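Take a look at this one; I'll ask things after.
All protein chains of the complex are present and in place, except for one that has been dropped.
The letters A, B and C name the chains in turn, as written, and every chain counts its residues from 1.
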Amino acid sequence: MKFRIILDGGLLTITGRVHGTFSSVFLLEDENRKVLIDPGHIHTIQDIEENLDIPPEEITDIVLTHVHLDHAYNSIFFPNATIRIHENYKGKNYRNFGPLIGQAYQQMVDSWEGRVETFKGGEKLFNAITVIYTPYHSKEHVSLFIESENFGNLFLPGDICMTKIDFYDIMRNLRTDKVAEIVKEWTEKSDYVIFTHDTPYKVK
Amino acid sequence: MKFRIILDGGLLTITGRVHGTFSSVFLLEDENRKVLIDPGHIHTIQDIEENLDIPPEEITDIVLTHVHLDHAYNSIFFPNATIRIHENYKGKNYRNFGPLIGQAYQQMVDSWEGRVETFKGGEKLFNAITVIYTPYHSKEHVSLFIESENFGNLFLPGDICMTKIDFYDIMRNLRTDKVAEIVKEWTEKSDYVIFTHDTPYKVK
Amino acid sequence: MKFRIILDGGLLTITGRVHGTFSSVFLLEDENRKVLIDPGHIHTIQDIEENLDIPPEEITDIVLTHVHLDHAYNSIFFPNATIRIHENYKGKNYRNFGPLIGQAYQQMVDSWEGRVETFKGGEKLFNAITVIYTPYHSKEHVSLFIESENFGNLFLPGDICMTKIDFYDIMRNLRTDKVAEIVKEWTEKSDYVIFTHDTPYKVK
Partner (left out) sequence: MKFRIILDGGLLTITGRVHGTFSSVFLLEDENRKVLIDPGHIHTIQDIEENLDIPPEEITDIVLTHVHLDHAYNSIFFPNATIRIHENYKGKNYRNFGPLIGQAYQQMVDSWEGRVETFKGGEKLFNAITVIYTPYHSKEHVSLFIESENFGNLFLPGDICMTKIDFYDIMRNLRTDKVAEIVKEWTEKSDYVIFTHDTPYKVK
């Protein structure tokens, strides 16, 4: 499948005023499938819309690294997509996250009704995406390893390693736990590391 | 009625990456009514939630300066509120705003069904808010003049004068059209000018 | 001369926390001259550095639309450039702008010593840039009309019309004063309108 960046994510949190961090949005496509990876949050839809030349109803699948609003809220705007997500997403009482936030989560999860396919980690989706279970940011979090036609092998750590700064810290051995181990292992097999909140890094 | 700032708005637009500008959120309340003025956009709900000590279902009214997502989207999270808005909001085909943005607008407007009260400008709401019709940003845009118990008279120009920078330009006669005239006229009657995308200005 | 965008500017002001609005940075070059138009502010130097493939000491000229830090502070990093600016910049007591801000302004203006060339409006610089005096944002503010080799005629209103939103308001006659008149007049002669805090607009 061919890989395309629809939006490069960024960091933007000024506690007390705005939680505006937004995730990268990626597309994998071939003649049969149009797969969005992390459709992002609503305050970037105008920017996503300008780059996504596919009508929303033709998106066939959405793969989510995890269920946080800045990665997943826009899933409500792709009515025909199968939502592919780790099975642990089911154990949460989203409505209880807060009087307003809880409603936003519940509205999103409700919109998925009848179109969720769960994975556990270890699967290969569409013969292109290997799912790596990495519950170090939230208990349903996964990283992805993507074999693309046009850019070689891509490692998407997700929010266990959001930016190049996080990545460099790991590569310089300033972080040395399980997360660091996983990031190093998969980076070795990859041509690019693609980030949820930064532009891509070319390996070598 | 008593006036309270729930969130001070800000400007944040980096075209091509994020349209994250967010509006101020205000509350007017007495023993009978809890009125939100511009409930804001979803990427600030966590910040709003921390300051709004009233359960969302107890908000009785939402007054909108105009129908832009950064001011109005959060209206979907206050299910019992009467939406008070200029009648011109009806003339628009929101679904056509774009494949994704259009859905966001339509979802919001649909959520208001059966609970909209329109005004034309000139009305006085709750014996406290004078509606001033100011169609210089969008054709349903209104400014508000609020007589509060605790902070005296407040002028809220809305998005015809978003920030103190805009305001100072008008006061220094660098802008001299109809908008400038309106802003000056109402500022003279006010103790504070309150902004949709800035902190308040104390008159004199 | 050839025109190039080094950085697309953005809006980012969250009063009380950060005044991070940043200006677009443009380059005009031929075999003799490398001219920066508005070198921008320091919190974007890493981003400017990645796009500016010319050593800073080889920049021959800096044209400033006006003396605000978000447009002009980076001028301190181009030691050989002639600073070209409206003569009214001289009338201000920069040190008095505030205990910290005043120092930042003074440091910048001091760094220009011995290398300032002023204009009054009406001049044509480098046979390519027409200076238009537009004191509607600050009293030394100018707009620019650029005849480029590679993109035709470009109108840069500067901060009298910062974004496409401001521009559309003028084109829809929601603003009708002197500023609106100037913006319309020069837009008619142009192939692109280029903004200080937004991406460019292609005229028809």
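Here is the rule we go by: a contact is a pair of C-beta atoms (placed from the backbone, for glycine too) under 8 Å apart; a residue touches a chain by one contact, two chains touch by 3 or more.
This is a predicted model, so every value here is computed, not measured.
**Q** Taking the full complex into account, what residues of chain C touch the chain not shown?
**A** Contacting residues on chain C, toward the hidden partner: 7-8, 10, 12, 15-20, 22, 41-50, 52, 55-56, 69-70, 73-74, 76-77, 98-101, 103-104, 107.
**Q** Tell me where the left-out chain touches chain B, residue by residue.
**A** Chain B touches the missing chain through residues 14, 17-18.
**Q** Under the stated touch rule, tell me which residues of chain A contact the chain that is not displayed.
**A** These residues touch the chain not displayed: 8, 10-16, 21, 135-137, 163-164, 169, 174-180, 197-199.
Keep in mind that, in the parts below, only the chains that are shown with their structure count from here on.
**Q** Between chain B and chain C, what distance separates the C-alpha centroids? Give it in angstrom.
**A** 32
**Q** What is the distance, in whole Å, between the centres of chain A and chain C, each centre taken as the mean of its C-alpha atoms?
**A** Chain centres of chain A and chain C, defined by C-alpha means, are spaced 38 Å apart.
**Q** Please output the residue numbers of chain C that touch at least 2 other chains, ranges allowed.
**A** Those would be 14, 16.
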